[in-house]
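Note that one protein chain of the assembly has been removed; the remaining protein chains are unaltered in position.
Up next, chain A:
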Amino acid sequence: MSGYFSEIISGGKSLVVGMSITLKEFFKPKVTLQYPHQTVKMAERFRGHIELIENESGEPNCVACGMCQRACPSGCISLTSKSVEIEVEGKTKKKKVLTSYDLNFTTCSLCGSCVESCNFDAICYSKEYNLASTRKEDFHFDLLKRLKERNS
């Protein structure tokens, strides 16, 4: 019988202790962020979808070596290039120029293997995260077009 009453007392005490914590929490400042009106600043290393990096003249840094394409586990990068002849110091050299760079974001798992494998500092992560859409076409990014739009 004494066990019964001591359990009631200790049990009641545990509830009071718990309630006092809840009461203290009641007066603490709010930590909720009012999302559409306030936004979180993305971390420096945030891995969004990829973007092309341009050089001083506004052309992409990319030399179309295709390393990113091969490194991608899900095969979501496809790029095409053509070779053009340019004149450097009086000599004609052949150089690959990027003609298209498509990212199929529907299969991208944001692992970052492409950026890691790039030896020419040609791609980076964007900080964009509001990418929700109901249309599949919205996730097929033409990165070359995006680069031009950014410049204009």
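Here are some notes:
Here is the rule we go by: contacts are C-beta pairs under 8 Å (C-beta built on N, C-alpha and C of every residue); 3 or more make two chains touch, one makes a residue touch a chain; residues count from 1.
The rule is simple: contacts and distances are computed from a predicted model.
One subunit of the complex is not drawn; among "Amino acid ABC transporter ATP-binding protein (PAAT family)", "NADH-quinone oxidoreductase subunit D", "ATP synthase epsilon chain" or "Multiple sugar transport system permease protein", its UniProt record names it "NADH-quinone oxidoreductase subunit D". Contact with the chain not shown here comes from a single listed residue; of A:Thr22, A:Thr92, A:Asn130 or A:Asn151, that residue is A:Thr22. In the full complex, the hidden chain is touched by chain A at residues 7, 10-12, 14-15, 17-18, 21-22, 25, 31, 43-47, 71-73, 109-113, 116, 125.
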